[in-house]
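Structure first, commentary second.
What you see is the complex with one protein chain gone and the rest in place.
Right after this comes chain A.
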Amino acid sequence: MRNIVQKYLQRNSTKLFNRTSVFNLYKKCNFSGYKIYSDGLVHSEFSTELKTVNEVIKMPIYRILDTNGHLLDGHEAPFKDEEVLKIYKDMVEFSIWDEIFYGIQRQGRISFYIVNEGEEGLQFGMGKALSVDDHLYCQYRETGVLLSRGFTYTDILNQLFGTKYDEGKGRQMCICYTKKDLNIHTITTPLGSQLSHAAGCGYALKLKNQKAVAVTYCGDGSSSEGDFYAALNFASVRQSQTMFVCKNNLYAISTSIKDQYRGDGIAPRALALGIESIRVDGNDLFASYLATKKLRDICIQESKPVFIEFMSYRYGHHSTSDDSSLYRPKEENEAWRQEGVHPISRIFLYLKNKNLYSEKEDQEHRKSVKENVLKELKKYESVKRYNIVGGLFEDVYHEEDWNIKEQRENFEQFFKENKHNYDTSKFER
């Protein structure tokens, strides 16, 4: 329509303001079926005031459990007491595994690790709200979500050590988990690309009329990738059943949010693209669960994308390749570590306030978990890796082509005579 008008006006430019030309325009082009100026806008009132816009809609941080472990504004816990205690113990158990995984990397027993510390609340809260039918497209710091949905420490260990039981056959760096049976899509390293995959998956779920969502994650840093805009815009236009989650932990390695964006966090971007959004205290297990549950329901019932921004803090280093004391002050970390601010201690306070748990019981639990972890580690460390030839050459294509075959045969012939020059002790033969 706009093009037609422009074309007409160009043709009759000398008569632009002539009453006759306006009449002819009206006569030639019937406007009645079109909403001029309003297609593509939510609000389309006119104004004679020359005014720019420089403020954003207020997006509060949803929280129901305060830093003293008390429920706010008459809210009730979304779980029974026994369940809260169980989740708390799971969070503690996971944080111990997490810490030990970090430690064994420092010892050179695995090549790489990324800790989850500080995100236990949002991870287990989300995990509780998701179904096994939901498809997970993770970034890399969502292990608690995986564990909540059936992924096991056995699966984790097999991937970290690259054993023959690793579904990914040891081909990816540590923490790139994959589990088809649980709809855990292979984690990979390039940032942000999985967001579009989840948008397409959410559209596939829509086409299949499936009561499930594609859940996908990014950090504040990866939300700067072009794929972030692409994924959200595509999901919005096609109304995919996709739940986008941004874990805003204030840092992308050394880059703080001051160097990452100037807008009001991440959620307003989703809103600008037409996606219903919420901002949540990621250190509040209960709020994380309730928000995820509500948005999942909206996503499925209305068959459209949704967005959650979890506010949290990256307590640990970015990874075992990082020393965060080089770029952020110790006091900042200490502020976030205050009792009740940290997600685990907040739930502990809640339990303690209700006399459901004590420091003594907690210490015993931690000790018992640690002993079990160290025992399991030794076991998995000695499991063999997948065979060398299969691990190298399988799965490039659905079937082996002549080129791969030629290279595989050449390698096999070479290796027969030169095996002694390599360390094959960890591999199946």
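Criterion: a residue touches a chain if its C-beta (ideal position, glycine included) is under 8 Å from a C-beta of that chain, and two chains touch if they have at least 3 such contacts; residues count from 1.
What we mean here is this: contacts and distances are computed from a predicted model.
Hidden from the displayed complex is a chain whose UniProt protein name, among "Translin", "Light-independent protochlorophyllide reductase subunit N", "Trafficking protein particle complex subunit" or "3-methyl-2-oxobutanoate dehydrogenase (2-methylpropanoyl-transferring)", is "3-methyl-2-oxobutanoate dehydrogenase (2-methylpropanoyl-transferring)". When you scan A:L160, A:C176 or A:V215 for touch with the missing chain, the hit is A:C176. Looking at A:H197, A:R279 or A:R296, the residue that reaches the missing chain in the full complex is A:H197. If you put the hidden chain back, the residue from A:I96, A:L122, A:V213 or A:A231 that touches it is A:A231. Across the interface with the omitted chain, chain A contributes residues 135, 166-169, 171-172, 176, 178-180, 185-186, 188, 190, 193, 195-205, 207-208, 214, 226-227, 229-231, 233-234, 237-238, 394-399, 401-403.
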